[in-house]
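The complex appears here minus one protein chain, its other protein chains still in place.
Order of writing sets the labels: A and B. Residues in every chain begin at 1.
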Amino acid sequence: MTPPPIEFLLYGGALALVALGLAGLVMARHLFRSILALGILEAGANLLLVLAGYRAGGVAPILTPGTLGQPMVDPVPQALVLTAIVIGVGVQALALALALRVHQAYGTLDVAEVRGRMEADTDAAAGLEPETSRDLPAVERPS
Amino acid sequence: MRNLTTLLFAAGLGFLLLVLAAGLPYGHPPMLVGQGILQQAPATTGAANIVTSVVLAYRGLDTLGELSILFAAAAGAGLVLGGHRRRRRPDPDGGFILIAGADLMFPLLLVVGLYVILHGHLTPGGGFQGGVILAAAFFLPLLGRPREALDHTAISWIEGLAGAAFIAIGLWALFARGDFLAPMLGKGVLGQLFSAGTLPLLYAAVGLKVGAELSGLLADLAATEARDP
Partner (left out) sequence: MYWMVLLVLFVTITAALAVLLAPNLLAAVAASSVVSLALSVLFVILRAPDVALTEAAVGAGLSGVILALALRRLGLWGLGDDNRPAPAEGSGDA
């Protein structure tokens, strides 16, 4: 059996990272872990972008006496990914700060529990009974 | 049950993506922009590192947007976290090894960070990477001596001045050459430290801004009361 070609491995790895990140986002029961899964999804997307700019046999896009005149890999996706990585860490820091606030307000980071208590809070703020508001048709709700 | 369906969903999605990827080219990028930039960049900007030319010259406006996003994220995080600072109880000092190690590493990290920033147009690296290293350098002593807080006023001044310098260089180019952030000054000899016109200045501004922003963010995050362990 011949080993799979290298591009299959690289694209497969990048897509596996994307799929794992998505699965983690959907599956996570803990807000902190969904932030981590977002990071994995982002890493997979970055790898995919850099792969799109790779040129077989090319050299890094930096001019030195040794690389003049040789084919180079595409620099534009690399610049994009550079931007994406730095923005990613900013987004992560903001998400963590918001998660810390949620933890301050509710004392837990369990996704289901936080959602339940948030809905109860909005119901209370709207003046609805906590339990009747969800299952009854809209016309029968106390207004 | 729910996990099983999610795993099935992820596997199906991965398979779908893999089928799509089978049609993607590998080793022959179909983009024409990259080819054009590779041919023109050395003559246009004079920077040996073509990624730097793309980041600061061809897509300089994007980099300004990136800096604004980073600033907004850091400011938002600082705003959300800042309320905690009043009733914090500083951590006790670190041990001797931590303090001595931090003191030993601080100048080394400072030099490495500045080197990476200033050689951004010649070698891999630049303002973003060097700025992160600078932030790490200023965060390290904070681990050993949590009582000595970072001077937030100085940090905001550095950050504001660096951001203003980036925009000022861009506006200068706008009035002198007609394009925002167009390459200015002499291009110099390709591969020397003083070359590539304004690009090293722009990267220095980016590095100072990123370093100040991130070290402020790290100090905000670290300034916490020691919760019951």
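Everything that follows uses one rule, which is that contacts are C-beta pairs under 8 Å (C-beta built on N, C-alpha and C of every residue); 3 or more make two chains touch, one makes a residue touch a chain.
This one's a predicted model, so the numbers in the text were calculated from it and none came from an experiment.
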item: Touched by the hidden chain, restricted to displayed chains; value: A, B
item: Which of B:76, B:94 or B:124 contacts the chain that the document leaves out; value: B:124
item: Positions on chain B contacted by the hidden chain, ascending; value: 3, 49, 51-52, 116, 124-126, 128-129, 132-133, 135-136, 139, 214, 217-218, 221-222, 224, 227-229
item: Interface residues of chain A (partner: the chain not displayed); value: 3, 6, 9-10, 12-13, 16-17, 20-21, 23-24, 27-30, 32-33, 35-37, 39-40, 43, 46-47, 50-51, 53-54, 58-62, 73, 78, 81-82, 85-86, 88-89, 92-93, 96-97, 99-100, 103, 108-110, 113
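Simple rule for what comes next: only the chains that are shown with their structure count from here on.
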item: Between chain B and chain A, distance of the C-alpha-averaged centres to the nearest whole Å; value: 20
item: Contact footprint of chain B on chain A as seen in their complex; value: 7, 10-12, 15-16, 18-20, 22-23, 26-27, 51-57, 60-65, 72-79, 82-83, 86-87, 90-91, 93-94, 96-98, 100-101
item: Chain B to chain A touching residues, read off their complex; value: 3, 6-7, 9-11, 13-14, 17-18, 21, 24, 26-29, 31, 33-35, 37-38, 41-42, 48-51, 53-55, 59, 62-63, 66, 69-70, 72-74, 76-77, 80-81, 122-124, 128, 190-191, 210, 217, 221
